[in-house]
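Of the protein chains in this complex, all but one are displayed in their positions.
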Amino acid sequence: MAVKNLTLEEINKLVGGKLEGNPSVVIKGVSGIKEAGEGDITFLANPRYEALIETSKASAIITSKQTKKDVSKPVIRVENPSLAFAKVVSFMFQDERKLPEGIHTTAILGKGIDLGKNVSLGPHVVVEDNAKIGENTIICSGTFIGYKAVIGPDVLIYPNVTIREKTKISNRVIVHSGSVIGSDGFGFEEVAGAHQKIPQVGIVVIEEDVEIGACVTIDRARFGKTVIGRGTKIDNLVQIAHNVVIGENSIVCAHTGISGSAVLGKNVILAGQVGVVGHIELGDNVIVGAQAGVTKSVPKNTFVVGSPAKPHNISKKIFAGWAKLPELIKEFAELKEKVERLTQKGLKSGKSKDNKE
Amino acid sequence: MAVKNLTLEEINKLVGGKLEGNPSVVIKGVSGIKEAGEGDITFLANPRYEALIETSKASAIITSKQTKKDVSKPVIRVENPSLAFAKVVSFMFQDERKLPEGIHTTAILGKGIDLGKNVSLGPHVVVEDNAKIGENTIICSGTFIGYKAVIGPDVLIYPNVTIREKTKISNRVIVHSGSVIGSDGFGFEEVAGAHQKIPQVGIVVIEEDVEIGACVTIDRARFGKTVIGRGTKIDNLVQIAHNVVIGENSIVCAHTGISGSAVLGKNVILAGQVGVVGHIELGDNVIVGAQAGVTKSVPKNTFVVGSPAKPHNISKKIFAGWAKLPELIKEFAELKEKVERLTQKGLKSGKSKDNKE
Partner (left out) sequence: MAVKNLTLEEINKLVGGKLEGNPSVVIKGVSGIKEAGEGDITFLANPRYEALIETSKASAIITSKQTKKDVSKPVIRVENPSLAFAKVVSFMFQDERKLPEGIHTTAILGKGIDLGKNVSLGPHVVVEDNAKIGENTIICSGTFIGYKAVIGPDVLIYPNVTIREKTKISNRVIVHSGSVIGSDGFGFEEVAGAHQKIPQVGIVVIEEDVEIGACVTIDRARFGKTVIGRGTKIDNLVQIAHNVVIGENSIVCAHTGISGSAVLGKNVILAGQVGVVGHIELGDNVIVGAQAGVTKSVPKNTFVVGSPAKPHNISKKIFAGWAKLPELIKEFAELKEKVERLTQKGLKSGKSKDNKE
């Protein structure tokens, strides 16, 4: 990959670290510690794997003060190797991506739009009437910003996203391509055998520092609002139904679906392909294992797995039980027969006793 | 939310209800019964929750003739409170959404297109040759209507939808953003270890009053047609494979996948994350629970859950059995030992008897 070359001295200055080794070594790329080759810089965060420092072919390693001393290759020691490395990567690759700059001539702007300073709108972007877009925000090509939507400053919205009317997106949010925010909630009322549409006039609120993956769908509330809390990160192809509220700093992995009016606390983690039924609550720090089906509210600090989901220690025993079940059934049949024989014998012995008496 | 203010008298006239209370009270917003505040109107459909009528902070409540009398706040009584409320919501919020009007100058129209009266095409809409679009239909920005597609009257297609060639969409259908209708079915033939593409030359037919969520994929038939029956409602991120036929007034919840050539009856309900294998039939009124995996045809009026799916009463017992399984395994080991001891004793006692005889 073509990147900006840097010396170890420059990298060390960038991350504010302590360099052990030749400061003039030139770094040309970045890589994982196992895949790294000549000219690459890599990092090691977990001292458990410090044996990899010597086997790695990287030309330099960013690591912590805790990992081994006397390394045979250049090392930069920092507080948080992972973050320091992220900083190096961002710097080296800063010219490797091009985002729109300025308002493209093919962008369509409605009336009464409030555009902050330095807003960029890519080709074929559509911004409807009375929308507001904050400073430095970048909206990439083909994205639609609906009527009266409010997009904060420093937001990045990738190509071909749909932000429906009156959605509120706060500072520094990132939305990946193909996502749809503010589509109608799935609400119908049965009338004479047909499903009558219930108007969905609420909104979606995305708080600060949220990141939303590709092809994610977040439905607007019936009334009131669907809320994604500050700092929460949502992976690709996730479905968030109307009136869901997700707390701060939660993680929602790919293909997870959260049904209407469910309320999630802070620091909740939903692994991939999880389903959460409607109108329940998941407390702070709840963790839900992959493919789990959460059918009841979960108290805070609980780790649940399975479908239907149960606390991890219980589900673990159930899964272990499944593995033993075929053998159990076989052994049960044998035991039943054994007891049958014992009963027969007992009867006979009983009878013979009876006879004797 | 800025809405159109209405007096209770006006609202009562709109829904054709019976007003108990001051007709000149001004309503400024709508809300759920628990969230409602001063100036809001709300509704209560289920008499079971009628205690909420008094605790709600709403300024007025739409409810049925069956719920409690002598309410301390204004009440409008109607046949169907939910629908009446929907009507109020639609009316109050009618100016709160803006849809395209007329043909935008950046819409691209092919040759031989048949446009009905009053059709609206948003910015950057593409309509290919020989497509037909019915009266009053609204196609929002960035949506693609393929060659020879036929879109009925009063249809609403949101931004960034893809309708592939020859798809037929009937009256009053709603399609949400990001959805793809008429993509190729997933059909391959293995030839010498490689997967050879089988042409998919059928179409998709969407009947009247269907609503399709965001990021839904409905594949065209291999030949013949994939059909979504009249009045059926499809939630976000649903996959419908080639040659599937869904009957009237069915409900398909988010993340559900229906495999090729499956046939669903009328009034079928598939909850979220359900999987249906190919070439099976689900009869009328079948209900499938969330995350179920339907591997065999299901007779009409059956409620199935679990993966593999079984009738609800059976799966319920299986789920209860799982919960007891770890204890069962423990108790089984104990019982086995007990029987072993009994057998030993029996043998000894038998032996001693033998010795005696």
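As written, the chain order gives the labels A and B, with residue 1 at the start of each chain.
Here, contacts are C-beta pairs under 8 Å (C-beta built on N, C-alpha and C of every residue); 3 or more make two chains touch, one makes a residue touch a chain.
Remember, predicted model here, so these are calculated numbers, not experimental data.
Contact with the omitted chain, checked across B:Leu52, B:Ile280 or B:Leu335, is made by B:Leu335.
Of the listed residues A:Asn5, A:Asn22, A:Asn46 or A:Ser90, the one in contact with the hidden chain in the full complex is A:Ser90.
Residue-wise, the contact with the chain that is not shown comes from A:Cys253, picked out of A:Ile11, A:Val78, A:Val150 or A:Cys253. Residues touching the missing chain, restricted to subunit A, are 1, 30-32, 35, 80, 82-83, 86, 89-90, 92-93, 96-98, 104, 106, 122-124, 140-142, 158-160, 174, 176-178, 209, 211, 213-215, 231, 233, 235-237, 249, 251, 253-255, 267, 272-273, 290-291, 307, 319, 322-323, 325-326, 328-329, 332, 335-336, 339, 342-343, 346, 349-350, 353 (touch as defined at the top). Within the entire complex, the positions of subunit B that touch the omitted partner chain are 106, 108, 124, 126, 128-129, 142, 144, 146-148, 160, 162, 164-166, 178-180, 183-184, 186, 188-189, 191, 193-199, 201, 203, 215, 217, 219, 222-224, 237, 239, 241, 255, 257, 259, 273, 275, 277, 291, 293, 295, 307-308, 310, 314, 317-318, 320-322, 324-325, 328, 331-332, 335, 338-339, 342, 345-346, 349.
Quick note on the criterion: only the chains that are shown with their structure count from here on.
The mean-CA centres of subunit A and subunit B are about 25 angstrom from one another, to the nearest whole unit.
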